[in-house]
Structures are given as C-alpha cells and as structure tokens.
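Note that one protein chain is taken out, while the other chains of the complex remain in position.
For chain A:
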Amino acid sequence: MTEDSAVTEGRRVRVVLVDDHRMFRTGVQAEIGETERTGVEVVGEAADVDQAVTVITATRPEVVLLDVHLPGGGGVEVLRRCAPLMAAAEHPVRFLALSVSDAAEDVIGVIRGGARGYVTKTITGADLVDSVFRVQDGDAVFSPRLAGFVLDAFASTDAPPVDEDLDRLTQREREVLRLIARGYAYKEIAKQLFISVKTVESHVSAVLRKLQLSNRHELTRWATARRLV
C-alpha cells in the first residue's frame, strides 16, 4: 500500500481515535498525528462507546479509527449509534476498523456494521496514513487477513444464495481479493491483472458492499460454524 501514498500529498484529513488502550492511542498519535508530515490531524480520542459517540458527533471527523473491542458494546455498537452520521449526504463520517483481534466474527462483524475497512494493529505508520486517506476517498481498505476472511466467507455457500447478485463474488473480484490476501498492493494488483488502479478500487468497493448487504443468515451461520468447528 505504501507505493500509492503519492495520492496523499498536500491533503488533510481529520481523524478521531477510538481505542480503550491509552498507550496504543498515544502510539498512533505519535506515528501518524504529525499533521505537517502526514496530513493527518487527530481531533479527538475516546476510550469507550459512549465517549466515542459523543466525540464523533461533536467533532464530525472525516475518518474514525475504531477498535473492535471496546467497553460498552464494542466497535459494532459505535457503528450502530453513528449510523446517521455515516449516511449523511454531506461530509459523511467513515470508519476504519483497527484491531488486534484475529477472530473472524469480530472482523466480519464491524465490516457488516458499516466500517469501510479493517487493518491489524501491526500495520506500519505509513500504511495506516495511506489507509486513512483511502477511506476518506470512499474506498475500501482490505488487509490481507480481511481478504482471507472474506474469501472464506463467500466460498462456503452451499445453500443457494438468496440474492444472486449480492451473495456471490465475480471471478474478477475473487482474483483481486486473492491477490490482496497474498500481500499485493493495489498498484501491484493492477499491474498483475492488466487493469487500472481505479478498477481495482471499484472491485474492492463492490466486495465491501456485498459483504455489508448480502444474506445475513448465511454469514452468521458461517461465523457460528467457525467458532464451533
């Protein structure tokens, strides 16, 4: 993802950090919050669900970095209560999930709740800044791990999908996801598949939309099965 960071030049983005670990917030703040260098301005921080909703409503940031595990109901609850802000026609608030969690249910949960992407906390500062700008643009951000989860989720559909268009990934979308899972950056994917970076972005956004809208029952069943296997 680092290779694409040219797009961030000269731009600014206002960010709210939601995480219950103060040390982690401080670390992220130190790494990406130098507005002069990165263009990211951290306008607020929150440590639990109530605080997060208050801060986000008050500051109306462009992007919220949201932890999956939070006291008071978790990231999903923040997303639920901020749904009107996400849907706003002007200056919508966009969420990027940022977590140490490895559990597929957690990750898929926040994505289905409306988060525009998911990255793990091991991500480098540069990549994180890049992801923030990508989300601000309305793109989706898939880490390799998330791509793996999504491929898994959409692969195991034995039952016929309720909505043919939504509950299936196209061949191209699968290819793109597979390359993300293998650690390719968008630019590398574009080169590999002989398409433009914009096309890669639109494929990824389509996958995200399908993930958020597609047959809930099917995905829930998948998540449950995962936990019980």
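The rule is short, and it goes like this: a residue touches a chain if its C-beta (ideal position, glycine included) is under 8 Å from a C-beta of that chain, and two chains touch if they have at least 3 such contacts; residues count from 1.
In the analysis below, contacts and distances are computed from a predicted model.
**Q** Looking at UniProt, which of "ATP-binding protein", "Cytochrome c", "Sulfite reductase subunit A" or "NADH:ubiquinone oxidoreductase 30kDa subunit domain-containing protein" names the chain we cannot see?
**A** "ATP-binding protein"
**Q** Among A:V13, A:L128, A:A181 or A:V207, exactly one should touch the missing chain; which is it?
**A** A:A181
**Q** Looking beyond the chains shown, say which of A:T26, A:T59, A:Q192 or A:S205 touches the absent one.
**A** Answer from the full complex: A:Q192 touches the omitted chain.
**Q** Out of A:R60, A:R80 or A:R145, which residue would touch the omitted chain in the full complex?
**A** That would be A:R145, which touches the missing chain.
**Q** List the residues of chain A that touch the chain left out of this view.
**A** Within chain A, the residues touching the omitted chain are 3, 101-103, 144-145, 147-148, 151-152, 155-156, 178, 181-185, 187-188, 191-192, 226-229.
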